[in-house]
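Questions regarding the structure given below will be posed in turn.
A single protein chain has been omitted; all remaining protein chains appear in their positions.
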Amino acid sequence: MRVKQTTLAEAASLVSDGDTVALQNMATQAAPMAMVRELIRQGRRELGLVCLVGGIALDWLAAAGCMNRFIGNAVSMEQFGLAQHYRRGVESGRIRMEELSETALLARLGAGARNLPFLPTRGMIGTDLIDINENLTMLDDPFGGPPVVACRALVPDVALIHCHRADRHGNVQYEPTALWPDIGIMPKAARRVIVTTEQIVDSDVLRVNPDRTVLPGFVVDAVVEVPWGAHPTSFNPLYGYDAALHLAWAAAARSDDDVAAFLDSYVYGPADHDAYLTAVGGVERMAALARWETG
Amino acid sequence: MRVKQTTLAEAASLVSDGDTVALQNMATQAAPMAMVRELIRQGRRELGLVCLVGGIALDWLAAAGCMNRFIGNAVSMEQFGLAQHYRRGVESGRIRMEELSETALLARLGAGARNLPFLPTRGMIGTDLIDINENLTMLDDPFGGPPVVACRALVPDVALIHCHRADRHGNVQYEPTALWPDIGIMPKAARRVIVTTEQIVDSDVLRVNPDRTVLPGFVVDAVVEVPWGAHPTSFNPLYGYDAALHLAWAAAARSDDDVAAFLDSYVYGPADHDAYLTAVGGVERMAALARWETG
Amino acid sequence: MAPDPHLDSPPAGDWTVDELMIAVLASCFEDGDQACNGMASFLPVAALQLAKLTHAPDLVWLAGAVGLEPRPGPIPASTLEAPLWRDALMYVEQYGDFWTLALNGRWLQKFCVGAAQLDRFGNANNSVIGGDFHAPKVRLPGTAGLADMGSLGKQLYYWNPNHNPRSLVETVDFVSCAGYLGGGDERERLGLTGGPELVVTNLCVMDFEPDSKHMRLRSVHPDVTLEQVLDATGYEPVLPPGGVPVTPKPTAEQVRLIREVIDPHGMRHREFRRR
Partner (left out) sequence: MAPDPHLDSPPAGDWTVDELMIAVLASCFEDGDQACNGMASFLPVAALQLAKLTHAPDLVWLAGAVGLEPRPGPIPASTLEAPLWRDALMYVEQYGDFWTLALNGRWLQKFCVGAAQLDRFGNANNSVIGGDFHAPKVRLPGTAGLADMGSLGKQLYYWNPNHNPRSLVETVDFVSCAGYLGGGDERERLGLTGGPELVVTNLCVMDFEPDSKHMRLRSVHPDVTLEQVLDATGYEPVLPPGGVPVTPKPTAEQVRLIREVIDPHGMRHREFRRR
């Protein structure tokens, strides 16, 4: 199998201004944050983001002016509140949100992955979400049953994924944990796939647990080793979310100056991922998060 | 959680004459054969079978006069040849086959599981399979893209599944192995689910590997402990298919007398599953199959 | 909310409204039901655990819509993070498994919903308030699974720890979750079954008048007056004939279970601080 291993900087070059970017994320969980910071540092503009539930990644991208649209179910940092910059972006009209129910987002991505023009759902019927969305339309059942909501195929330009281990060919493995839909379907729907991984291992390590491999290397374009690459989100079972950094962001988000200082400290400032880890507390902090001392 | 543990005989009473029965099966693999033999012994009639690829189970059901229709992709015992009784049943008009491509069968079952009236595929376009099947129809994409084949929802009355271990609540676990679609979708589509399992374990055993649990107990109606319950098909990684018994059946299938004798020896005759295991070679034979000495 | 023998222990002398709300939500679940929870859902999670510990031992909980029947333990700081579903019997994959089970219609038939806005017909809004959808006055988190649950024949149980005229409104600004729509048989005419069953707030319990589908006051919490409820509600709920009953207090045993076993760290109070 071909070798896909590369650096964060090289991998980020697979994302262009204006791209639609499917981002693994679930409130406070499992976002490929190192790759998100790299995109911000490289100054990407006019990105469209696709998430099930967007969290701090989306708020940073919004605060840094990298995004102008979002397709997804919700944006929230759960216990750390709403993503204020994302929210203001939408309220000011700078960011356009295509709001979908979960089955509708999965149908749009599922159709994209399967090269089908649409997939149906029975969710959302009766809501205001259908009429305002040109990618959704009511469709009669050709067999005379109840009508469905047809959800138009969505093919993101690129998917960003973080995993527990991968080999240098891009075969992607997860430890037993919650498998969110972004892992199962986004990378198959997207034109390009960038994987960051806690660890690059020899392929023979994957053969020990072939049932834990969730993506074959041939769908992956780049794989980068980034330990703690989901920080400050959690990456179960390895480490918990960093509550302190989430709270610091939620506090900074109220003032433009504080936002600039925060992004300088944690996104623009650190020369590389190691410098970032030092800035957020280094080995000691990571060890605490590995014990799920998240507070 | 409620207790679903019962006996083969009790579980089989959940299957009525005329039912549409989704059967886990893949040529020579993983069929819930003990339950199939129980249904034959109990004399079920006019069953409709739904399989991805039907194997020896289907041929026994056909030879015993239990079935009058089949919905699926193919029927074959692979290296042991065609299922001759099934085949003659179709050729004589006694068994009606609804022949579907794999994506079409998965779409029909997937729609049934998801309470959608249909799901689309792009397979089969141009073949003769669509026009002759009232459960398939061409459908225009409401967004102006290419047309699809709409596949009408299929809701079997009952699904029969075999697994590596389960608890008495019907939570179903597999060892790492090939996960065929019948495991992933048939039990969710069917109105009732009967599980046979190599082993009933305490629920705490399941908690060690929650990623290997493939069905929550609340979808299961009955669970029965039947070690070697897939014999003479294989049940990876525990044991291989029994080539000798497949060959004996293939030979017997040529004459009505031999078929009757075969079914008496291995299906009608043995008083229970233990007696069946003795009849097919007992502990020694099972040990050889566990070493994948299948010949 | 059928009478339940397990609840026939003496009412608590010392109780708070969060505990009362948990007890009411717990009574909505029956033995053998299955239920999941979403983000920031401390009251529903506590209610599911309370039901399991009292009248519904065979209630099946899909923690965070991920972990089947985790080992009981104190509610952690998040209802959508791994500590909630530790030692589960199954990790339910979301794309193929969870949504297939939820769409099916035979399982997961009851769902607790938190909504920023709720109107008299039980329509909910977690999307936008005011202005245009694409330049709203307030952008809410988004509908997520709620827009599905409202249309899939589920019985919906709304909870609201901060009953006020801005959250209980005459008409929602945007329907992100289908309740009874315009009322009457409008929901039925769209082919939708199920629908809102109950609304549990910090002041009262409401249900829906069977024909009109107007929200109806079912009981007012102890120490709350009818006037307080009406003042805090952006529409006039239907009043039951013959006076409004008082919501039963949680029992002493329920309060003990909530405080000592289910939520010793008091995570449930976050729901009240949040708004």
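The chains carry the letters A, B and C, assigned in the order they are written, with residues numbered from 1 in each.
What we mean here is this: a residue touches a chain if its C-beta (ideal position, glycine included) is under 8 Å from a C-beta of that chain, and two chains touch if they have at least 3 such contacts.
As the structure is a prediction and not an experimental result, all values here were calculated from the model.
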Listed residues B:Thr6, B:Thr20 or B:Asn73, member touching the removed chain: B:Asn73
Contact partner of the left-out chain, one of A:Val219, A:Leu247, A:Ala260 or A:Ala288: A:Val219
For chain C, the residues touching the chain missing from this view: 95-96
For chain A, the residues touching the chain missing from this view: 1-2, 110, 113-116, 167, 171, 184-185, 188, 203, 206-207, 210-211, 213-214, 216-219
In chain B, positions touching the absent partner: 26-29, 53, 72-76, 78-79, 82, 86-87, 90-93, 96-97, 99-104, 106, 110, 121-129, 132, 146-147, 176-181, 184-185, 234, 236-237, 240-241, 243, 292, 294-295
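Heads up, the rule we're going with is that only the chains that are shown with their structure count from here on.
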Any chain that touches chain C and chain B: A
Maximum centroid distance from chain C, chain identifier (CA atoms): B
Centre-of-Cα separation between chain B and chain A, whole angstrom: 39
Junction residues of chain C, two or more chains touched: 67, 91, 96, 99, 103, 152
Residue numbers of chain B (touch at least two other chains): 114-116, 210-211
